[in-house]
Structures are given as C-alpha cells and as structure tokens.
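Down below is the structure, laid out as structure tokens.
Heads up, one of the protein chains got dropped from this complex, but the rest are sitting where they should.
Up next, chain A:
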Amino acid sequence: MLGKLSWDAIPFHDPIPLITSLVVILAVLGIGIWVWRKGYWPALYHGYITSTDHKKIGIMYIVLALLMLVRGFADAIMMRLQQSLAIGASQGYLPPEHYNQIFSAHGTIMIFFVAMPFVIGFMNFVVPLQLGVRDVAFPTMNNVSFWLTASGALLINLSLFIGEFARTGWLAYPPLSELEFSPGVGVDYYLVALQISGVGTVLTAVNFVTTILKTRAPGMSYLRMPVFCWTSLAANLIILAAFPVLTVTLALLMLDRYMGFHFFTNDGGGNSMLYMNLIWVWGHPEVYILVLPAFGIYSEVAATFSGKPLFGYRSMVFATMVICIVSLMVWLHHFFTMGAGANINAIFGIASMIIGIPTGVKIYNWLFTMYGGRVRFTVPMYYLIGFMLTFVGGGLTGVLLAIPPVDFVVHNSLFLVAHFHHVIIGGVVFALMAGYTYWFPKAFGFTLDERLGKMIFWCWFIGFHLAFMPLYVLGLWGGTRRMQHISDPSWAPWLNVALLGAVIIGVGIVLTVVQLLYSIKTREQRLDVTGDPWDGRTLEWLTLSPPPHYNFAVLPDVHGEEAYWIRKQTAIKQDALIDEPDYQPIEMPIDTPTGVICAFFASLCGFAVIWHIWWLAILGLVGAFAVFVWYAWQDEHEHIIPVEEVRANARERRRIRMEHLHSLSQST
C-alpha cells in the first residue's frame, strides 16, 4: 500500500536531521499561525499565491531563492566544519554516508533552487517593466512555472525528514547512481525533484522568449531593448536548448532505476560515459543561463550609477549572442580526463577559451562605462566593482582549467571547487545581491538600508576570498573534492581559514535578514515617492513604486535606446510632461489557483514515484491533468480595470512627477 515507505524512513536516531526537521516544522507552523492570526492570509492568497502578476511571481521566486540560500549555506558550513574537525586521527562529527548527502544536497540546492529561481525571479520582475508592457505572454503559465519549481524544492527538502538524499554528488553520475550501488530513495528524490522543477523552468523559457520577441512597447525595437532583456533572451534560448537534454538524461537514468533498463549500467551493454556526455551538454550551458542575466544586471547598474549610457551597447548585445551560441559547443571540457583523446580535447579546450573573448569585451565595456562618468558608490556599484575584481581571477583559473594537460592534474580537485565558486559567487551571487538592492525599491516602494548593505557586501567579498583562496592552494597540493576526512594535518591552517571565510559569509546572510527587517521598520525614512530613486534610465523607473498591477496606464512610446532617460531629459528641458494621453480601460488576467493545485498534485505524484506508491502516483498525475482541463474550460480569464480607475491612478502619477520635475528645475 505504501510502497517502500515505513517508519524507518524517519531519522529517529540521527539527531541532526531530526532536530532540523522539528525546527523547520515548528517554524513553518509558527509562521502559518502568525499569518493567520494577523489576518494576512487573504492578502497572501490573492496577492501572491494565486497571482498572475509577473511582479508578484518574481517576488515569490526570490523569496524561494533566499530561503533555499539559507538551507544551502547551512550545508556549506557543515561541510567546512567537518573538514576542519576531521583531520588526522579525528573523524569529525559527520559519518561519510551523511557527509556525502550534504555535498550532494548543497550543490543541487544552490544551483537549482537558489541561483535559478533568483535569476528567474529577476527576469519575471524586470523584463516586462523594461519592455514597457503589462505582463508576460502567458501569465497563468507563469504562475504554474513558479509552483512547479517550488514543488521540486519541497521534495528535495522533504528528503531530509523522510528517507535520505542522494550521496552521488550534484550530478548523480552513474554507475554510482544506478540501483546496484544506490539502492535507497536518495537518487530518486534527486531525479524526481529535478524533473518537476525542470518542467517549470522550460515553461518559463517559453514564456520569456515569447514575451521578448512578441510583446514590446511601441517603438521598442530589438536594438533599443535594455541589455538585461537581451541577456534574459539569450539565457532563455539556452534553457530551451539545454533543459530538454537534462530531462531526457535524467529520464534515461530513471528508466534504468525503475524499469531495469541498461542505458548507463555496467552490464547489459550500458555505457555510463554517455551520461557524463549528456549531462554536460546541459551542464555547461547552465552556467551561462545563470551568468548572462547576471551580466545584464551589472550592465543596468553600471549605466545607472555612472550616469552615462552603457559603453558599447551593440558590442554588448553581440557578445551576449555569441556567448549564447558558443556556450553550447564546449561541454566536453568537464570530462577531458575521460579519454576522448588529444584531438577532441584540443578542439573543445580551444572553444572554451574562445568564450573568454566576448566576456572580456563585456568587462571592458563596464570599465569604460564607469570611465568619465559621475560614479555614485552605492551598494549595487560596490558589487559591480567587487565582481570585476573577483571575476577576472575566476575567469583566469577557468582558462587554466580549459587547457587539457592542466586539467589532467587538477580535475576534480579542490582547485576546481575554488574555481567554480569563484565565478559563481563572484559572478552570479554578487549580481543577485546587486539586483536585490537595485530593484527592491521598485518592488516595495522604499530602499534598503545603505549602511547594512555595504556591510553585507564586505562580508561576501572578504568571506568569499578567505573561504576559497585556500582551496586553490590545497587543490594544487593534490587535495581532491568531496573528502569527508583529511589525512594530512599540515592542511589544517588552510581549512581553518576557509571555515573563517564561510563564517563571515554567514554573518553576511544574517545581516541580510537584519537589513530587511530594519529597512521595513524604518521605511518612512527612505520612501521612494517618485518611482525613480536612482535616477534610472530604463522603463521600469517610469512607473510608480510599487507599480500598479497593469504597470503602465498607456504603453510608453519608445524613441531610442534608454527609453526612459530620453523621456526624462525631454521633460526636464521643456519643464513639462508629455500631453495627457487618452486613457482606455485595461484588460488584465485574473488570479487563478491553477498553479498551486497543479503543483500540489505534482508533488504528490513525485513523492509517490520516489517511494513506489503507484496508486498515489496515478492519482497525482490524474489530478494535475484534471486541473488543466478544468482551467481550459473556464470562460473568464481576464477582468477589466475601468477607465476611471486607470485615469485616477495615472493623474496621481503625473502630479507626483510634475512636483518632482519642478524640484529638479529649481535646483538647476
């Protein structure tokens, strides 16, 4: 009846997962009761959970990412602690079977449930605003995408309380991940969670490619789109190309595990090398899915806070699209050592180094954007400069790793671990923190506290270098990755520095929570009344903060690059806004619980598949499908916002803008 599920699955004898489970369950209950007692539930349900508003969905993605960042970081600090303790005679506090689950969970969660939802959250929040439109192309599907991602995150975290997680590393290489060597449910949790969230990701990509190609404000030609829209387009094209490969690869492994197939097994004609090949066909492009939007964020930040148009806009667009294509042609550099031979290794090595060229172009573009500008050293700007200093180093070690003979020495070493954290933290995480600070006022109508923001930056910047520079050294000394025990006592100082770095990053994460609470409390001091707190250049700053559901009362007319900047300068020069347009009623998509219900059934189905509870799996599948059918039969998908409301809101915005304009022209 319950498949493989029994009371043994609950970790009654493991204090760490047991206590964590209890704490998490209590916290969730506590927050739930608090929300209910305060009467926030309807606002939460209608304002967020069932919302088809791209801004609300974006915020939910980012909340998910921040929560998962805490989880991923908890795993990281546990690993650092273990490696500092388990040296020489000591075995530390984590037995190998537990340690192996932790690094696998850390990698999986950080990539799929921190970096991805964070990036997708920004795309959701920002892209329609920057394009000057009212929503994404398929608003309901957008909500479904989010909830499917959340469903994957839920399943991964469930593995802590019920059963176990994979011990195979974040890519679950066979033959280790085959049934023969991993008979437990850990790998199944991994596979099922990624399959469900993968569907959400592909739907997002369909949505955003369509939105960017088909729905732009009048006059917003391709070469007038802000760079963040371009990099989002490129990232979503890569998702469309790469994620289906991941889905198929994981599906083949599932066939092996569930139905006795032999795609990647040792016997029966299987070939595990094909799995490494296929998973990296997805895996390398994945890093560009993350880093291209990050580059987009830096571009917006650089232009805004240098008070200058982005240097080399067209070369930026070109470099982005070149990276988009070339990123699909380098995957073999992750398995140079597997034995494809010198010719193939040389070709893929050179292709990998070539990607450094367009990336270098971008670095120079940001530098030249700052050069001669009136640079304001705000928090996002700190991250931009910190990123440039850090990322160049990470890029250099990447080029080193792309030289096959070098890679034969440091493959799977701590040098590699240092390299990819170097580019992911220095490149992606810094951008996400910059974007968080930059767009926060747009989302909530007040800015974040600047002083705490700078402290958080320094925690990440210093903490990162302390945590990962020692790993380069240890890697060159022959330290391999994924070690539960260190036998050479002379490594202890380096590992302790790394632990200190991780603790400093931890302080930064705690301060992020403090900053949020403090900024909410003191928001009256930093209200963003004008909707344009940073003197911005792109269309999201045209509307008020937070924007109305429909973003713009009339779709803005775009007359050049930097659509909003031109408009603002014209208004300042003429000391007048454009003539009041003729307002029309606006049709907006209605809220729908389709996404949550569908994800509920998907989670049910996923859980059942993991535990071999077949009747429940079928129930979940039928349920999810029935929700879609039900949704398709609804007649009403839109509601109309009456013209009076639109006009009243728009006049209020114009009044605020006029006041702002007068204060500007008086000060000059």
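Note that in this section contacts are C-beta pairs under 8 Å (C-beta built on N, C-alpha and C of every residue); 3 or more make two chains touch, one makes a residue touch a chain; residues count from 1.
Everything below uses one rule, namely that contacts and distances are computed from a predicted model.
Hidden from the displayed complex is a chain whose UniProt protein name, among "tRNA (5-methylaminomethyl-2-thiouridylate)-methyltransferase", "Cytochrome bo(3) ubiquinol oxidase subunit 4", "Osmoprotectant transport system ATP-binding protein" or "Branched-chain amino acid ABC transporter permease", is "Cytochrome bo(3) ubiquinol oxidase subunit 4". Annotation: of A:I102, A:L171 or A:L278, A:L278 touches the absent chain (contact as defined above).
Of the candidate positions A:A27, A:I344, A:I357 or A:I640, contact with the hidden chain is made by A:I344. In the complete complex, the residue from A:I49, A:L328, A:A492 or A:M658 that touches the missing chain is A:L328. If you put the hidden chain back, the residue from A:M110, A:V185 or A:V245 that touches it is A:V245. Residues of chain A in contact with the chain left out of this view: 213-214, 237, 241, 245, 271, 273-274, 277-278, 281, 325, 328-329, 331-332, 338-341, 343-344.
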